[in-house]
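Sharing a structure here in structure tokens format.
Shown here: the complex without one of its protein chains, the others still in place.
Moving on, here comes chain A:
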Amino acid sequence: MKITVDEERCCGAGQCVLIAPEAFDQREEDGIVVLLDAEPAEGHHTAVREAASVCPATAIQLSESPD
């Protein structure tokens, strides 16, 4: 799994931080997403997928390798 985030789209809601704190954080000054881990371990994949689908700004894109 590879995560990309779109800082322009991000509205700083922080839902990803609550759901998958291993992969996402927020910038202190404006709350915009900080990607901590673009290729998270498999154990975090479910949470990351949930974060992407809940993201109110549709700012999280995932590409999943077929392996």
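In this section, a contact is a pair of C-beta atoms (placed from the backbone, for glycine too) under 8 Å apart; a residue touches a chain by one contact, two chains touch by 3 or more; residues count from 1.
Here is the rule we go by: contacts and distances are computed from a predicted model.
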According to UniProt, what is the chain that's been left out of this complex called? Choose from "Dimethylamine:corrinoid methyltransferase", "Protein kinase", "Sterol-binding protein" or "Cytochrome P450". "Cytochrome P450"
Would you indicate which residue among A:Ile3, A:Val17 or A:Val48 is in contact with the undisplayed chain? A:Val17
By the contact criterion defined above, which parts of chain A meet the unshown chain? Give residue numbers in ascending order. 8-9, 11-15, 17-18, 26-32, 50, 53-54, 56-58
